[in-house]
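Left out: one protein chain. Kept in place: all the others.
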Amino acid sequence: MSSTFGTLLKVSTFGESHCRGVGAVVDGFPPRFPLTEEDIQPQLDRRRPGQSIVTTARNEQDKVTILSGTENGLTLGTPIGLFVANKDQRPDDYKELSRIPRPSHADYSYQMKYGIRAASGGGRSSARETIGRVAAGAIAEKFLADTYGIGIISWVHSVANIIAPEFSTREISRKDVDATDVRCPDKATADAMTKAIIEAREANNSLGGIVSCRCTGVPAGWGEPVFDKLEALLAQAMMSLPATKGFEIGSGFSGTRMSGLEHNDRFVQKGECLGTLTNHSGGIQGGISNGEPILFHIAFKPPATIGTPQETADFDGNDVILEAKGRHDPCVVPRAVPIVETMAALVLADLALRQKSRC
Amino acid sequence: MSSTFGTLLKVSTFGESHCRGVGAVVDGFPPRFPLTEEDIQPQLDRRRPGQSIVTTARNEQDKVTILSGTENGLTLGTPIGLFVANKDQRPDDYKELSRIPRPSHADYSYQMKYGIRAASGGGRSSARETIGRVAAGAIAEKFLADTYGIGIISWVHSVANIIAPEFSTREISRKDVDATDVRCPDKATADAMTKAIIEAREANNSLGGIVSCRCTGVPAGWGEPVFDKLEALLAQAMMSLPATKGFEIGSGFSGTRMSGLEHNDRFVQKGECLGTLTNHSGGIQGGISNGEPILFHIAFKPPATIGTPQETADFDGNDVILEAKGRHDPCVVPRAVPIVETMAALVLADLALRQKSRC
Amino acid sequence: MSSTFGTLLKVSTFGESHCRGVGAVVDGFPPRFPLTEEDIQPQLDRRRPGQSIVTTARNEQDKVTILSGTENGLTLGTPIGLFVANKDQRPDDYKELSRIPRPSHADYSYQMKYGIRAASGGGRSSARETIGRVAAGAIAEKFLADTYGIGIISWVHSVANIIAPEFSTREISRKDVDATDVRCPDKATADAMTKAIIEAREANNSLGGIVSCRCTGVPAGWGEPVFDKLEALLAQAMMSLPATKGFEIGSGFSGTRMSGLEHNDRFVQKGECLGTLTNHSGGIQGGISNGEPILFHIAFKPPATIGTPQETADFDGNDVILEAKGRHDPCVVPRAVPIVETMAALVLADLALRQKSRC
Partner (left out) sequence: MSSTFGTLLKVSTFGESHCRGVGAVVDGFPPRFPLTEEDIQPQLDRRRPGQSIVTTARNEQDKVTILSGTENGLTLGTPIGLFVANKDQRPDDYKELSRIPRPSHADYSYQMKYGIRAASGGGRSSARETIGRVAAGAIAEKFLADTYGIGIISWVHSVANIIAPEFSTREISRKDVDATDVRCPDKATADAMTKAIIEAREANNSLGGIVSCRCTGVPAGWGEPVFDKLEALLAQAMMSLPATKGFEIGSGFSGTRMSGLEHNDRFVQKGECLGTLTNHSGGIQGGISNGEPILFHIAFKPPATIGTPQETADFDGNDVILEAKGRHDPCVVPRAVPIVETMAALVLADLALRQKSRC
């Protein structure tokens, strides 16, 4: 288990799906910064289950408490303790799973690693684990916005085969994103996605999708080659989220089909700095931000827990039919949007502090 | 700059393209392990420039010296110092670049980050930086092979639009991969790739491509959720390589277009353990290896340095035409094959030691 | 702020003296280990204020709650969240301190570092910060005792000029230590110490002292040269405690007055291994445990907060007379005993896991 992330801004998360609660300790956050629960709650609200027709029915309010690290609404520079209680637990839903590992879930690999696993829910592999990240990342977002004017915005780019128009270079706000339950800023596409997700749920099936993210206002110079290049840390951060299968920066896999002449981003004067005419680099060159928007995409697989009975094997190797209970999202991408944003913020804020040490 | 990687097996690399040399310190490697330069050199030979018609003409023998950490051909458990001298340097090729940042290269972002950059070659952003990784990773490969029987094999999956048949589940050896200069195990595809690369070079252009990698024999239980999940560290490792734009584990982006019912890997008895009938998970569930082969893909962009004159701006923002000199690969994927393998070995060996601490 | 300690067993503490509470996240603890609050509470009880006539009057029960990481009384291998609420807070005691930094306290240096500091109590520099360490270390103690039969015992060696007989090689138990409020196992010395402490308190003054610690049953082979030598990590751990001014291993400073011939610990057969006839090394050679008891001493200064009016300067440099309020220990060493033991346990448990990765 390795639940600490970051070099100077260090986040340590804790909590399983069915213990007393989940949370995080944020160490290294700058002092004298206005911070209250109200700064954190909005992203937790966007992440929480039961918020719309396309998400799981588990009902958690996920109200955050700041345990330490602030006084009179200002950060002290000391560790910020964050806690969210678990409330709506139904351990009985998971009884059968003690002997049958769910296909493509973490039951089997956790059992092989630890020789034990949480008896109910996904334990530490549950999406509830991301609450600590989101709470911590919401603080990082505020730091980045207030200090550098950085804006981070994610949206649903695709659900299964339903693909939104390209928004990477268009001005959109979180309000635009949240205008639909599915968090795709194109209304027509969003409607099709919603319909597909509801159909999948009704068919006891699930769907995957792609989340896009854009970070604007990131100054040139962030990223620590060679192992902590900006895209490398973003990749680690995103691929550490449950259900992710792929990460692309800038042109990504489609960039492999371009020639160098097409792919190269020509420099031009932009204000007082250089900028680039195109942005196939995704705002990063040599592992370091170049001042252009950071652009990336993350692939989320269809959730493993589905209502349809599945042929599989129990821990003893016997063929069995598994009929899963529990409450799960038919498609995780709408709720993944704030998770992606806050994880990106954790990466950027840590690299901001590391670059400051050099100035 | 952050040039150290790993928690228990810690690799610190050093060296630019035009200094005395490049190398690495490997700390935490297990004691009493047979190790000489002969164990390391083969992967450096596969990585070295000038090895075939599809690679750069820079001529370096890249002979490695073990500076410390072994005695009488056995490791002592102490840091293993590794060094490779730089020899064929032509700093004159880079004179013009002092005032013009190369498009999609690291000149501009390094300058913005450090306020200085190596005057010739790519400095630390050059592919020569990977020599330290490859030397260190070759040691890790040997540890994994001898201790666990793990086999790691990479090959070129695509060059531009030329895509090889699927080899993820086929038995292939490094000999099969090396049968062609381009390191695609399918002869017909390889011929087409070679032709395309030579044409691109003659056209003063460059091409991208995709490298695939498969690791077999990895025991169930490796990977440290939540931030050091196996796929998260592989993603960091691969996205820290020069020219990478994307990473996929298992089904990757195509997995987003499958339903849960299609994507789920049904468990079946395999020998004394459970295995899965399909492997959309890519050998990892919940961030932990499940005993199935680890499968992943990495996107490499077309090299930024091309012979064609390019419209761009100098550091002062003036429009200029850049005609790059220097010696560069028209396509990096053939030489990326051993780099990907050895980076994967570094990730796996570190996680192997971390899991051993738990047993 | 750097509130995370350890490489494989990683402890992140949080909390100030006057926020909602204090605690820790313990990551990397082995799975399948019996653990409940009852395993942790005894050391917190030995640490808590208000327990005897020689300690501060602040009254805190310091009951610990396990927030995560266990199920049915067994550890899951996931992060163990630990929390203790702050209850008896009297912020009014600290009003004057907003403009006067207490001599030899952390007010001035915290203000210079962070540009802000907790308005009441010592904030993060308060001894309450050690609660997270003690709770985490109590878990580590249990792991060491159950797995290796390691016993860790600390006692008060001196208060001011009152020095106990040498107990380093005598069999003593925690019960012996706790037989007196002052935690010196020699009754006559303890009585003299108690008297001196009470006199110091009545004189509005404070006293320093030395705590000794012995760890028995530590197998040969723990410690990670060169920077994480066993004595180096013990020194860091102990010197990170509030009020510490010195650390000695084995012969310590007195060893500098011995010749090599006197100081060398002659090897002899002991059971199936080698042992040493003397133990000037303090159980460590070359930074690695040698199987003999680990012996060390820690110097604690007299507490800075005293009732006597003191001439000093306010933040603006004006000469002032400070009359401190607040509730404080007249001598910290009795309560330091469990803190030293649990910090030693954190060091040893982390090194145990690191050595296991090598076997």
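Note that the chains take the letters A, B and C in the order they are written out, and that residue 1 is the start of every chain.
Operating definition for what follows: a residue touches a chain if its C-beta (ideal position, glycine included) is under 8 Å from a C-beta of that chain, and two chains touch if they have at least 3 such contacts.
Since the model is a prediction, treat every value here as computed from it, not as a measurement.
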{"item": "Sole residue of C:G50, C:G151, C:G217 or C:G252 that reaches the chain not shown, by the stated touch rule", "value": "C:G252"}
{"item": "Identified contact with the non-displayed chain, of C:T36, C:N59, C:N72 or C:T308", "value": "C:T308"}
{"item": "Touch list for chain B against the chain that is not drawn", "value": "1-4, 10, 12-16, 18-23, 25, 27-28, 31-32, 65-72, 74-81, 83, 113-119, 123-124"}
{"item": "Chain not shown, touching residues in chain A", "value": "7-8, 30-31, 77, 353-354, 356-359"}
{"item": "Positions on chain C contacted by the hidden chain, ascending", "value": "1-5, 7, 13, 101, 103-106, 108-110, 112-114, 122, 124-125, 129, 158, 160-161, 200, 205-210, 220-229, 231-240, 242, 244-253, 255-269, 273-274, 276, 280-282, 284-291, 299-306, 308, 310-313, 315, 317, 319, 354-355, 358"}
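Following the convention adopted for this analysis, only the chains that are shown with their structure count from here on.
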{"item": "Innermost chain by mean C-alpha position", "value": "A"}
{"item": "Chain centre separation (chain A, chain C; CA means) in Å", "value": "39"}
{"item": "Gap in Å, rounded to a whole number, between the CA centres of chain B and chain A", "value": "26"}
{"item": "Interchain centroid distance [CA atoms averaged], chain B/chain C, Å", "value": "46"}
{"item": "Per-residue overlap in chain C, given as positions that touch at least 2 other chains", "value": "31, 77"}
